Each structure stands twice: as C-alpha cells, then as structure tokens.
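The complex appears here minus one protein chain, its other protein chains still in place.
Naming follows writing order (A, B and C), and every chain is counted from residue 1.
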Amino acid sequence: MMLAQWALSMGAVELTQMQWYLLVGTAIAVIGLVRMLLTRDLLARLIALNVTGIGSLMIILALAARTAESGDATGGTEAAGSGIDPVLSALVITGLVITVAFTGLGAVLIRRIEGAQDAERAHTLDDVHDPERSGDAGDRE
Amino acid sequence: MVTWLEQIPAELLPAIPVVMVLLSLTAAVAIFPLPENSVKLRAGINLTAAVAKVLLIIALVPAVVADGARPEFSAPFLPGIDLVLRVDPLALFFAGLSALLWLLTTIYALGYLRGSKNKSRFFGFFSLCVTATVGISFSGNLITFLVFYELLTVVTYPLVAHWGTPASLRAARIYLRYALGGGLAVLIGVVWLTMYVGPVDFADGGAEGVSELVRANPVPALLIFVLLVGGLGVKAALFPLHGWLPLAMVAPAPVSALLHAVAVVKAGVFGIVRVLHDVFGVEAAAELGVLTPLLILAAFTILYGSYQALRQQEIKKRLAYSTISQVSYVVLGVAMVNVLATSGGIVHLVHQGLMKVTLFFCAGLFAEVIRAHTVSQLRGAGRRMPLTSAAFTVGAFGMIGLPPTAGFISKWQLGTGALASEHPWVLWVLVGSSLLNAAYFLPVVYALWFVDADEVAPETLVSGDADSADPLRVKEPKSLLAPALITAGLTLFVGIAASLAFAPLQIARFIAEGVLG
Amino acid sequence: MTAPMSLTLFCLAAVVLLPLLASALSVLLGTAARRVMGVITSVTVLGLVTPILIQVTSGQTLELALGGFESPLGITLRADGLSALFLAMTAIVGAVVSCYAAARPAATGKRLVPAAEQRRRSHPADAGIGAEATAHREARSVVHADPSPVWRAGHAGFWPLWLGCWSGLNAVFVSGDLFNTYVGLELVGLTAVALVALGGRDAWPAALRYLFIAVLGSLLFLIGVALIYSVTGTLDIIASGEVIAELAASHDADLAAVVLALCLISLGLALKVALVPLHRWLIPAHSSAPSAVSPLLSALVIKAALFVLLRVWLWVAGPLPELVILAWVLAGMGAVAILVGSVMALRQSRLKPLIAYSTVAQAGYWFLLLPLLLDPETTALEGQTGTTLEDGAVLAGALGGTVALALGHGLAKASLFLAAGHLKDLYGTDEIDELRGAGRAHPMLVMSMGLSAVGLIGLPLSLGFTGKWLLATSAVAAGHYWILVVLVAGTLFSAAYLLKAVAPLLVMSEDDQTALTLPQAQTHPDDRALTGKAQLAPFVLGLLTVLTGFLGAWLTGVLEVGAPW
Partner (left out) sequence: MLATPALSSLSLFSPSLLIPLSLLTPLVLVLALGLAGLLPPGQAFTLRRRLTLFAPLAVAPAVLLALLAEPGSDPAALEVPWLLFGAHFGVDLYARPLLLIAALLYGAALLAISWIKLRDAERGSGALSAFLLLSFTGNIGTYLAADAASFYLAFALMSFSAAGLVIHYRTPAARRATRVYLVMSVLSETAILAALILVTSAGGFLLTDSADAAGTAHTGLIQGLLIFGFGVKAGTVPLHVWLPLAHPAAPPAASAVLSGAMVKAGLIGWLRFLPDGETAGAVLLALALTGAFAAVVLGVLQHDPKVVLAYSTISQMGFITALVAVGLMVPDLQAATSAAAVIYAVHHGLAKGALFLGVPVVKHYARGRTGSLVLLGMLGAGLAVAGAPLTSGAFGKYVSKEAVSGIEVLGVGLDQLLPLIATGSTLLLLRFAAVIWAADRDPRRRADGELFSWLGVCAAGILVPWVIGARWVTDPVQAEGVAMPSWEPSTLWDATWPILLGILLAGLAWGAARCGWLPARLSSSEKAAIPPGDLLVAEESLLRRVGSGGGTALDAAHGFTSSAAERWGSFFSAAAERGRHGVSWVEARLGGWESTGLTLVMLLSVVTVITMLVAGRIL
C-alpha cells in the first residue's frame, strides 16, 4: 500500500481503481516472468510460474472490471454496474484450474528428475567404494 | 500386324498417352515388392511393359504424323492449372526413342546384373525413370513438364548410387545437387512466366501471351528465358553446368547407357527445344536476341566436350565427354532458325541416342568380359571380341560422322542448315568437332583391330568355345551382345535409309516445317 | 435441418468428445485392452471426419452450439474449410500412428518396473504416471535379487494421454470461439508434456522445459484473448472479427488494445510453434520422446498452435495495417528459422535431432505469408499485360500455400520420425555413421524415408511442391520477390540435410568392393513386431505424402469455404 501512496503522492496520475489493479497485475506478471526465466533451480522456477499466472489473471480481472464499469453496449446481457464481467471471470477460473494442473504435473516431473539425479549421485559414490556391484541397476537402455 | 494397330478407334487415342505413362508406372509398382530371386517374373513384367510401349508408339505414329491427330488428356492439378498429356510429332519422336531403347537396355540390364544384388530396386527405379521420360515427352504444358522433369531427378538418384560404394554415392550427391539446382531455376522461371501469361500451354509458334510479354517488357522475359534454359541446360550438360555427367559414369553400364545417352541428357535438350519452339516461339526468341548467345554456348560446349574427351583415358569418361559435346549439336541445330538446321538438330536427338547407347553397351561388355576400362586395355580386343568391337566401330564411325552411319546424316543436315542460316561459321565448328571426334575415337578403333594384344591377362581368358581356331576368342554373353548389335544395326539402317517414309529424318523435317512454317 | 445435416453435426461434436471419452475409459482397461480401444477409437474418428469433410467440400460451413447454449456463454463448434483440412490430416496421421503403436507397444515409451514385483509375475503397482495398472505376461528371469527398479520398454500410459491429446487437437480445430481454443490448446499442451515424459529418464528434463514453455505461451494467449474480449465484447471468432473490422474502419482508439493483444497472442503461439529464437525446447523434447510419440509431436501438436495463429490473423484481426511491423518481424524470424534450422540439421550427427531441427526449419515456411496478407496489392504486376489475378487470389494463394506446406509437412514428418524411431529401436542407436548400410536389410524403411524426403524438399507430386508453388506464385503476384529467394535456399538446404540422413543407409560396400561391416540388430525378446508389418506404417504415410500431391486444386477449393475475404 505504501507504493500506492507514493504513486498518489506523486499526484501526477489520478488512477482509477481499475487502472491501479491493471498496473499491479502487470508488475506481478513481469516480476514472475523475469524470475522464472532466469533461475536455475527447478522448484523456484515452478513457483515463479505460478506467480506469473496469478499476475496475468489479475490483469484479466482488472479488464473484467473495466468492461463491467463501462457497461459496454456490446456487453449486452450482464448486469450493468455490478462488480465483474461474468465471462472474463469464467476465463480467470479456467486459467486458475489449468495453472494448478500444470503445477501438479511440473511438481511430479521435478520430483522424478531430482530422484533420478540423487540415485545417479548415489551410484557414483557406490562405484567409488565397491565397483563390482554397479552397472546392473543402471539404466539398461 | 501393323494394320490391326492402325484401326485404333479415334476416341481411344487420347487414352494412349496416359496408358503409356501408367504402363511403366504399374511395371515399377509391380517390380518393387518382388523378392530378389524371382528373376523370371521380374524379367517378364519388364519385357511385356517395354514391348507394349513400343507397339503403342508404332500405333500412334501413323495417326499423329500422317493425319495430324493430337490426342490430349488433362487432369486438375493446381488451381487454374491442369496436368496435360498431349501427343505431337516431337513428343512421339522422343517417346519412340526412349521406349525402343528402354526395351533394349532392359534386355541388356537383365544380362548385366545377373550376379548383383538389389535387382528389384534397380528395375523398379528403371521403370520409374522411363515413366518420367515418357511423361516429359508427352507433357502438354510447362507445369506437367516441370513435374516429370523433377520426378526424373528424384528417380535417377538411386540408379546412379546403385553400387552403393562411397564413390558412387558422392557422384550421385553431386548429380542431385546439379539437378536440383537446375530444377529450382526452371521452377522459378515457370512461376514467373505463369504470373505473366497464366498456364503456359505448348503451342506451335509459342504459347499465347508470351510474344506480347516479350514485346511489352523484354527484361523479365529475358530473365525467364535464361532461368528456363539454364535450368534445362544442367540436364542437357551445356558447358558450365556439365560437371556431373563424367562423374556419374560410376553407375552400372545400363544406367549410363540409358540415362546418360538417352533419358536424362535428352530430357534437358528436349526441354530446350520445347522452350524455344513451343513456349517462346522462334520469332520471339529471335526478337529477344537470345539465339546467338545460345548458339555460341552450344558451339563452345561442342569443342570443349571433344577437347576434354581427348584427354580422358577411361573409356566411359571419354564417352561421357563425347555425350556432352554431341548433345549440344541439337541445341546448335535448333538455335539456327531454319528448317534444314532445325531438322538436323532434332534428328540428331535420335541418332545420337542410338549411337551413344551402342557405345555404352560395348563399353559395358568390354568392362564385363575382359575387364577393359581404359583405352590401352582395349588393345587387340578386335580379335578377342569381334562382334562387340564391330558394334563399337559402327558407333565410333557414327560419332565421327562417316557416311554409312546416322551421324553423317545429322552432320550433313546441320552443315547445310548452318550455311543457310546467318551463322556460316558454325560449319567450321562442325568440321573442327569431326576432326576432334576422329582424334579420340579412331585411335580406339585402331587399337581394337590393328594392334595385337601384347600380353593377355590369364584370368580374362574366359574359356571361349573350345574348338575356336583362334584361342584368344572370348565368348561374348548373348543377352549383352544382342542389344549392342541391334542398336549398331539401327544406326546403319537409319544412316542409309534416311529418306524412308517414317524414318527419323522425315519426322524431324515434318516437325521443323510445322514449327518454322 | 435435413437428416444428413444433423448426422454431420453429430459427427462434429463426436469428433471432439469421443476421443476424450475413450481416453477416460482406457484408464480403466488393461494394457492389451487399451491397444484395442486405441485402434477402434482412431478408426471411428477417421470415420467421423469423412462426413464433415464431404459436407464442407460441398461448400457449407458447419456450425453447432453444444447443448443448445448460444454464445457468449455456450460452446459453439464451427468447421470451415481450414478446420476440415487440419481435422483430416490429424485423423490420417493419428490413425496410422495409433496402429503403429498398437502393433509395437514397445515404441510407446519406457516404464520403471520396481524390483519387488519382478520376481512375482503379479500386477505390480506401477510407479508410472497416474495409478493405472500394467499387466506383464512375459516370463521374467531374474538375474539376481537386486532391489533397484529396472526399465522396461512400452508404457501403457501412452493411450489415455494420446487420445486426450487427439480430442484437444480436434477441439482446437473446430472451436468457434477463442476461449474454447484456449482450453483445447491447454489440453493439447498438458497431454503433450506427459507424452514426452514417457520417454524415460533423459526425456524428463526436456518434458519439464516443454511444460514451462507451454504454460508461458498459453498465459500470453490468455491475456491476448482477454484484451480482445474487453474490446469487442465477444469471444466468438467471427463476431469479434466483424467488430474489429468496424473499429478499424472508424479508427477507434481501442485498436491499440487489439494490436497489443495480437502481439501477445502471436508471440505466445510462436513460442508453441518453436519459431527460431524460441526453438531450443523442441529439439530435446522431440528427439528424446519415444518413437511412437515424436511423430505426433512434430506432425500434429505444433500444428495446433499454427492453426490458432492463422485463425487469429485472418479471421479475428482481419489483416490490420497497423500489424505490418509484427508481420515483418514474424516473417523475418521465419526466414531465419529456415536457414538456422537447416544449418543446424546439417551439423547433427544423430538422426532424430536432425529431424527435429528439420521441423524447426520447416516451421519457418508457415510464417512467410504474413507480410503478404497485409499488402496483397498486385501493383507489382499491374503494368504487365496479361495478368489475370484479382485481389483475393493473392490471399487465397498465400493461405493455400501455407496450409499445403503444413499438411505436407505433417504427413512427411510423421513418416520420417516413425522410420527413424524404428531404426533407433532396432539398432539401439540413431548415430548416422553407425547406421551405415542399415538400408540394405530394410528396403521399405529406406523407401519411406526417401518418399518423405521428397515431400519435405518440396519436389513435385507432393503437397510440399503444391505449397511452394502457391506461395511462390502469390509472392510474385504481390511483388514480394524475397520469398522466392527464401524458398530456393530452403529447398536446397532441406535437400542437403535429408540427403545426409538417407544416403549413408544406402552404402553397401567400401570403395574396394569389400563388404561393409553392418550394424548388428539388437535382440528384442519383447518386441517381435519390430521387423514385421509395423514397417508398413511409415511406408503408408510416405505414399500418402506423394499421392496427396494431386490434391492441390481440391485443397484451394476447400479453403474457399468460410474464408474471411
């Protein structure tokens, strides 16, 4: 919220509520994106992915508010003036569901990869101790 | 027998070009899955297809040449452009040559490849290659020509790489590189031309719209001409684009016989004749001013090919370079715009095919029977393989242009045509090339007959027929010898009876008059 | 609505829902039953697509509101020329690959069989993705009681994932509105990542990377869709297209939002199609995927993103003049893709990465049409006499060319990847110089690789040639001569690297006629079909690549149905 005051204090820009959320959403999305693209660690990357997802969904919500607010003529049936445009909110919900699915899949993959890497490291240590036992459990490609 | 063929009902005629193309296609499709050891069945399919094709051509000749029928078949292919197969005398001319020589080369190949592997693959691609050649000859518009032209490239690659040695693969790769480059040049030319004048249908005196194009904006027309003739020049082995031909001699003898004497090389030259006569039309080409440079290029290729042949010691390499120079005779003849020279050029299409196939058959025989690959190894071969050497001599005399053979007829026509055109200096190119031909063929003939083989390598002493008075006489395998003798006989027959009713010279003259009026 | 009409509409809905249903059902079945289910579903989908194709070719766009809910809330399915063609290609490739996977279960991936149940021939609780049980009939001789898990060829998880992916693809092709397209894209992305993961240990990192890319792409797409909705107020493709057209006519300020949306959507989809600077994820994913999966990935999955791109650019955005910068950037990236992809393909020493890079290269071709869409004026040829091209012809030619190239690439690449995968499974490696002379024992495989090479290079009698011809003619008509240069360079390069892949297989003997030491095929107890009839699949696809060469005119006719111009 200090950030908001700082912006207001600037006074240069008179932000409506919708523009404010738009700005915050974009900021979050960009931060998440940069973080995701630049980390080496997989789990950190997955979390950054979620942050970007949340950021983009916030943008969509801000847009939803805008259309509701302006009661756009083409909007047609949805209730004028009340909070959020229903279609876009449906969009946000689906986005959430899909991000969750992908995060689940990503987590399983990361566990598998790390598991394989640990096994790999364990083997290299064993080989150092008793070489004759190695090789069998190794990948028989 | 012939009378039965003549009564083919008129409405069946348009089906013949399609049947011709499909005939060897079905042969190929039937041959590919055959197991290696089913020699009889494979030979049967091959021969029936080849014989059927020759008969169809004979049936077409009276209809097309005598009473001017132009059977045509078209199928939708691209938006606004169809695949068109049309039979006109020039198409019949080239298709007849390739059908006849396909039959003879199949017989030769059956004998030649008896011991080797991958025969089904070989004969499958062999039939596909002839499909492409017949397709090229019957194509009615530039797109169909391009489709079969590229098909020929694809199909000849495995034939050149048949032996599977690294050398043959390298040669095949270089051939593919040249041919693909050429094909792309033709593609761009065709695209550009189609943009200007719509689908380019072959028509006597040039496709409609092209002459206006040449008048309206000559520069793009010139560029299109250069692209088309350059692309076709690759297969016609014109000077700067001939590098692949000598290398492709690594292929088995029947391949180098049919491909590099008839199918591939002639497809390029046939294309150039089509572009000159039926796309641009001779007047438009003259207006563009492209004929003289083409003439000079062809003349230079003739002399360059002969000069290079002089420096080769390997027989097949020497024949390859002689092919390069001989094929440019056709371009030379066509580039000189008068009936005599054009008929000389077109008739050389067939004559050179017959002569060169004979020479390649004999080269294959020499290599196969007495392991002779270079000219010096041929010493004294006349006594050991008299019939092959006789066929080779007929072919060699044909190349030099001595009278009883077909080579003399085309050289005489080209000579008189050259003097009638406005480039009389071409006569000296012909004379010079005859001298060069004599310079690199006569020593071989001299070595064959008049030099006694100093030492005869024991292993080549195949046990000849035991009671032959001449112990050196080697048994020449029948199935290889018969085609060579037949083509040699044809060279002599066509050379002597040049003015017979449907002899090649008459058809060529008929075509030339049709185009130049 | 006449009887046949309702039948085709039923097919339209069934084509999306049936594979989904089959995917769910197959989770409950055993391994053998799944294969049977898989084949049956693929055949039925093939059957369902034909009436749609016939109906569309007769010139009618099929439109169905699922469950009667009209837009904007309901799901409308629309099948016009473009979607019918992509449906057909996906059905053909999908059916052939499914039969291949059914014939050779070992090709569907590798699974980790824990040591415990190796001794007991019972139903082990498989540690594979998802809880489905896998039954093993083969007798298991245990080498020695080693507790660590062992890799086995074949992964039954292939079927549910592949059928799910298929239904997602069909959903994308027939969806009438942007939101359903998004859902379809996500379904395809999710299942594709899982399919890649079936490839065993070294495929997992690639799968993870693919996951991140997929999610990123779809997030960008989602924001774009939201922006478009906020401006046009509707998600339906046709309706939003009309609204945007009005806005463009009145030079409304909101157009800036539409342009921004287009940028985000285009870049997101370029990411999914693996256009050059963003292509690195595709190479490990497609080459380490199992031999039955990589053809699906290369031939079908990236086509979904391309399909959406074409929908958005032609139907929704209806080429806006403001997009000229974006169009040139994408076309530039496409041209660079062709060159970089080919050069990298030339430098590969293994077969599957080479083919993956070939996909990257061929992807470049599909973006060349964008600048054409923006200024299709035929002034270049105005002065010339004899040109008969009217304005729409350039657009039709460009679209026809791109679609022909994409479909041709689908058939050819599927055949090539199947053949390459087969060789890899047979000889255990896909190093090109270790496979020298392998062609002698498998003439059918080499023939199908040759045929697909013809399709990829774009030699005549293949859809590749038709595509290049249409693209070239419309480029020359619109005066964009640079496309000709790119096409020529692309053709020559593709010939070079395909020759590098196919030629060594033909080698039979060293130069001095000594026999060549052939790679020895590894023993595959549990994969009897390896040398058997499974080789037919790549051959069938190869033949189709060449035979579809005749369909050029028909294809452009179908594309006219429901075309935006």
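Going forward, a residue touches a chain if its C-beta (ideal position, glycine included) is under 8 Å from a C-beta of that chain, and two chains touch if they have at least 3 such contacts.
Computed from a predicted model, the values in this text were never measured in an experiment.
**Q** Quick one: jot down which shown chains the absent chain touches.
**A** The chain that is not shown is in contact with A, B, C.
**Q** Of the listed residues C:Tyr182, C:Trp281 or C:Phe307, which contacts the missing chain in the full complex?
**A** C:Trp281
**Q** Please pick, from C:Val56, C:Leu198 or C:Leu326, the residue that touches the omitted chain in the full complex.
**A** C:Leu326
**Q** Looking at the whole complex, which of B:Glu36, B:Glu422 or B:Asp452 touches the chain that is not displayed?
**A** Candidates B:Glu36, B:Glu422 or B:Asp452; residue touching the omitted chain: B:Asp452.
**Q** Can you tell me which of B:Ala15, B:Val51 or B:Leu500 touches the chain that was removed from the display?
**A** Considering the complete complex, B:Leu500 is the one touching the chain left out.
**Q** Looking at B:Ile409, B:Val474 or B:Val515, which makes contact with the chain not pictured?
**A** Of the candidates B:Ile409, B:Val474 or B:Val515, B:Ile409 is in touch with the missing chain.
**Q** For review purposes, identify every residue of chain A that touches the missing chain, sorted by number.
**A** These residues touch the chain not displayed: 33-34, 36-38, 40.
**Q** Using the document's contact rule, name the residues of chain B that touch the chain not shown here.
**A** 307, 311, 386, 401-404, 408-409, 411-412, 415-416, 419-420, 427-428, 431, 434-435, 438, 442, 446, 450, 452, 467-470, 496-500, 503
**Q** For chain C, which residues touch the unseen chain?
**A** Interface residues of chain C facing the absent chain: 209, 216, 220, 251, 253, 255-256, 259-260, 262-264, 267, 271, 277-278, 280-281, 321-326, 329, 339-340, 343-344, 346-347.
In the analysis below, only the chains that are shown with their structure count from here on.
**Q** What is the distance, in whole Å, between the centres of chain B and chain C, each centre taken as the mean of its C-alpha atoms?
**A** It comes to 43 Å between the two C-alpha centres.
**Q** Express in whole angstrom the distance between the two chain centres, defined as the mean CA positions of chain A and chain B.
**A** 68
**Q** Going by the contact rule set out above, which residues of chain A touch chain C in the complex?
**A** Within the complex, chain A touches chain C at residues 29, 33, 36, 42, 45, 49, 52-53, 56, 59-60, 63-64, 66-67, 72-76, 86-88, 90-91, 94-95, 98-99, 101-102, 105-106, 108-110, 112-113, 116, 119, 136-137, 139-141.
**Q** Under the stated contact criterion, what part of chain C meets chain A in this complex?
**A** On the chain C side, the touching residues are 72-73, 110, 129, 143-144, 146, 148-151, 179, 182-183, 186, 189-190, 193-194, 197, 200-201, 204-205, 207-208, 211-212, 214-216, 218-219, 222-223, 225-227, 229-230, 232-235, 243, 428.
**Q** Can you list the chain C residues touching chain B in their complex?
**A** Those in contact with chain B are residues 381, 383-389, 396-397, 400, 437, 440, 443, 447, 450, 454, 457, 459-461, 465-466, 468-470, 472-473, 476-477, 484, 488, 491-492, 495, 499, 503, 506-511, 513, 550, 552-554, 556-557.
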